[in-house]
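Down below is the structure, laid out as structure tokens.
And now, chain A:
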Amino acid sequence: MTSFYLRWTGVLLVGMLFGGLLYAHYTQHLASLTPEQLLHQMPSGEVRLRGLVKSGSLQGELEQGKAVFELVGERVSVTVQYAGPPPENLRELKTLIVVGRWDPMSNTFYARDLALLPHYGFVTSAYVAGLVPLVIVVFSMARRVNALYEEIKRSTVYQPEATPYVDT
Partner candidate 1 sequence: MISKVVRRLRRFQGWFGGLAAGCLVAGLYLGLLASPPDYYQGEVARIMYIHVPLAHTALLAYTVVFAGSLWYLWKRDPLIDNVCHAAAGLSALFTALALVTGMIWAKPTWNTWWTWDARLTSFALLFFILLGYLMLRTFIDHPEREARYAAVLAIVGFLDLPIIHFSVEWWRTLHQPQSISLRGVSISSGLLIPLVIMSIGMSLLFAYMLILRTQLLYLSRLLETKRGRLLSQFHFSKADP
Partner candidate 2 sequence: MFRHVVQWVVWKDLLTEFRSRETLSSMLFFALIVIFIFSFSFSMNQQAAQELIAGIIWVAFAFTGMIGLGKSFSAELQNDCLEYLQGSPAAKGAIYAGKVAANFMFMLIVEIILFPLFVIFFNLDVIEQISLLLLIFFLATFGLSAVGTLFSALTVQIRAREVMLPILLLPLVVPVMIAAVEATKGALNGDPLPMYQQWLELLAIFNVVFTVVSFWLFDFIIDA
């Protein structure tokens, strides 16, 4: 049984390593700012900005990949000037993420790309809900089978004269 538990500790370690790797990967991509944070921090490099496309604010030629719209946060809104490939998912009243730079001079966010709301929570919970029960079931079955083999080995093969129950 010791080798059995050792093997499963190995599986657990690999799983944790993998989870850590994923977490590290996604924290880099997850970092998206709300309009409030953007105005507060005034970052100079490229950032990801998340907000709702304000109703009635979307203008421009989507087919050519040019658009201007307002991205609303909780309290403030930011004007976004989009220039990039024709967007698939740009429409009013939709929450999305724009990738680009903030220009404090013109009070405009120059976006070069759009991304959908990532919903990492759903992805994570689906994988946890799918994989964790499987692992638990495999573990408990493997342990049970090992225990049964031991038990079979211990209980004697049917031999009438050797049974302790026989009332002599």
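Keep this in mind: contacts are C-beta pairs under 8 Å (C-beta built on N, C-alpha and C of every residue); 3 or more make two chains touch, one makes a residue touch a chain; residues count from 1.
A word on the picks: all candidates are chains of the complex that A comes from, given by their letters.
Every value quoted in this text rests on a predicted model; they were computed, and no experiment measured them.
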Exercise. Touching chain A in this complex, which is it: 1 or 2?
Worked result: 1
Seminar exercise, completed: In their shared complex, candidate 1 is touched by residues of chain A numbered 11, 14, 18, 21-22, 25, 88-89, 115-120, 122-123, 125-127, 129-131, 133-134, 137-138, 141-142, 144-145, 148-149, 151-152, 155, 157-158, 160, 163, 165-167
